[in-house]
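Here it is, the structure, as structure tokens.
Heads up, one of the protein chains got dropped from this complex, but the rest are sitting where they should.
== subunit A ==
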Amino acid sequence: MMTSPTTVESTGAGVAAAGRSEQRPASPARTRRPRDWRMALEVIGFTAPALVLFFMFIVWPMIRAVEFSFFRWKGFGPLVDFVGLKNYVSVLTNDVFIGALLNNLFVVVMSIVIQLPVGIAVALLLNRKMRFQGILRMIVFVPYVLAEVIAGVVWFQLLQPQYGVIDSILGMVGIQGPEQGFLGDPKYAMWTVMVVLTWKYLGLAIILFLAGLQGVPAELDEAAQIDGATWWQTQRYVTLPLLGPTLRTWGFLSMVGSLQLFDMVWILTKGGPANSTMTMATFLINEGTRRSNYGIAGAASVILFVVALALALVYQRFILRRDNPDYADKAARR
């Protein structure tokens, strides 16, 4: 008989919890030492530079962005034209922004739908003992290492209509690409961007999954095989469940990254043609730096932040919670 997924998971969590409890006692003892203030001073001394930078370049700009979002502001001069929530209304009733939001969600969903199964499949294959394993892993990871700007420029050239490499190759096998090119036709542009994004980020998923697979104890595999499980069954009931935390973490990174998508789109299409590849980030850059509507850009950035935060919290609540020690403890007790 095969081990059921839940048992494996609780065992895994149990092991993790045990590991933690071994490390725990050290810290409380340390903070209770008499020279507490020195410790505090050290902490302040070491964190202060980072905190200063954090407040200067992260917290302060965020506060300013919220402030700008309530004004009509051109990018210079004093903030005098208070408009209340008008900027938010105009962003949320803007078809282009709604389209951008939907494009972002499209990328979130498609990333998971495409990269998750393909990533797992490739990771499982690459995890087996084989020749050229190192080289194959490297090849898979190379696109992720390339700077986004460089990858974007290269793909832009490859995708040129008529003269581009991709159209030429398609031409050789008798397929004619869209007349406007893959990036120039509003019908195909978003899908083309998605293909490039998949090419770019699949490597990260695979490397993460491979790392997760290293943490799957070989004994469990062997035990399953002794129980008569096939390779497929072993993967399905032993390896994948143990890979769970890695998959969920990757999902989170992928989601947040997809919501913030900017560089690749900006280089490939600038959000065009006809706004078909607009994302929330390209929208706010367009409104801010190109149209000098900094108030509207501020409102868009706040909305982007809220959407990302909301999705992150939902993800945390319903999916990442399984990796939370408290949840695991409760599950184990059950």
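Methods note: a contact is a pair of C-beta atoms (placed from the backbone, for glycine too) under 8 Å apart; a residue touches a chain by one contact, two chains touch by 3 or more; residues count from 1.
We adopt the following convention: contacts and distances are computed from a predicted model.
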*What does the UniProt entry say the missing chain is called, choosing from "Extracellular solute-binding protein", "NADH-quinone oxidoreductase subunit F", "Acyl carrier protein" or "Response regulator transcription factor"?*
"Extracellular solute-binding protein"
*Which residue, A:181, A:203 or A:251, contacts the hidden chain when the whole complex is considered?*
A:181
*Using the touch definition up top, pick the residue from A:47, A:157, A:230 or A:316 that touches the left-out chain.*
A:157
_Suppose we count only contacts with the excluded chain; which residues of subunit A make the list?_
74-78, 90, 157, 160-163, 179-181, 183-186, 189, 268-270, 272-275, 286, 289-293
